[in-house]
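Missing here is one protein chain; the remaining ones are kept as they sit in the complex.
Let's turn to chain A:
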Amino acid sequence: MNQFQYVRPAQVPGATKAITNGANTQFLAGGTNLIDLMKMGVVAPEKLVDINNLPLKKIEGNAGGISIGALASNTEVAEHPLIKANYPLLALAINAGASPQLRNMATVGGNLMQRTRCPYFFDTAMPCNKRMPGSGCGALEGYNRMHALFGASDKCIAVNPSDMNVALTALDATVHVSGVKGKRAIKISDFHRLPGQHPELDNTLQKGELITSVDLPASPFNKNVHYLKVRDRTSYAFALVSAAVALNIENNTIQGARLAMGGVAHKPWRLTETEAFLKGKPVSLDVFKQAAQIAMQGAKAYEHNKFKLTLAPNTLLQALKTASGLKA
């Protein structure tokens, strides 16, 4: 662990300015991910900009949707009446993650930004292109049980570990950011990226940009929803595979579907083709089984994660069944 500077600005411009000044500076929110990484020697910032004094905690309804401040805790979001009423999928996903203690500390911004849990990323004695570009991917020929099925590259097969991000992706969130060059809005599907040749980049945030809020549009997907997370123990474990399902069902017909999977790619994996397939179809086991197969197109497994080729469609199928209330 290195010696580092610590500042705690009170306003957003101060924070973004503070970060661009230093060569190796990072924002500190709940600290549940960053501090661990510092202790493990995975990252060694020279300066920490503690953003906890910034006025970014609000959760408020707006023009038909909702705006969630970047510093709202995961617990606050999951417990918020508007979220529970209009975006129950998000509450389900957040509550499937980590532990109550961690969710109390973890923020929305931090959760969006959390790093992969790939063991090679975490252990500085082993190679990892994400931690140290050019050192090689430890997982590719190593222990890759938790790793990606979709969109990986020969440089990195790690997955985004977040549960919240999967629901945000299904719900078409927009990430609002602020930097010294101004503000911009990033669609959630453009926020996280695939590893390609640059696995060191998890997302498209530019240096110095601060996430200020996450907005969700008004959504008819508030009734037939389910977040199913399959993991090695009942709680406090990352997903082997997870599925976020939101269906808009009228008269037993699927008017629209919003689907994403977690634990299968470097970013939350939106299932657009499967959504298109489901649109206009009746609620039936057969339809769901076909949907689950469509979702798996292009999947590629490694030595230890072959089981995900079965578990992923099964998980999606089960989530579709539960969300739609289909029996048997």
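Going forward, a contact is a pair of C-beta atoms (placed from the backbone, for glycine too) under 8 Å apart; a residue touches a chain by one contact, two chains touch by 3 or more; residues count from 1.
We take it that contacts and distances are computed from a predicted model.
For the chain that is left out, the UniProt protein name among "Lactate utilisation protein B (LutB)", "Xanthine dehydrogenase family protein molybdopterin-binding subunit", "Transport permease protein" or "Chemotaxis protein CheY" is "Xanthine dehydrogenase family protein molybdopterin-binding subunit".
Touching the missing chain, out of A:123, A:200 or A:273, is residue A:123.
If you put the hidden chain back, the residue from A:109, A:142, A:179 or A:262 that touches it is A:142. Contact with the chain that does not appear here is found for just one residue of A:228, A:259 or A:278, A:228. Within the entire complex, the positions of chain A that touch the omitted partner chain are 1, 41, 117, 119-120, 122-123, 125-126, 138, 141-143, 145, 228, 230-238, 240, 307-308, 310-311, 314-315, 317-318.
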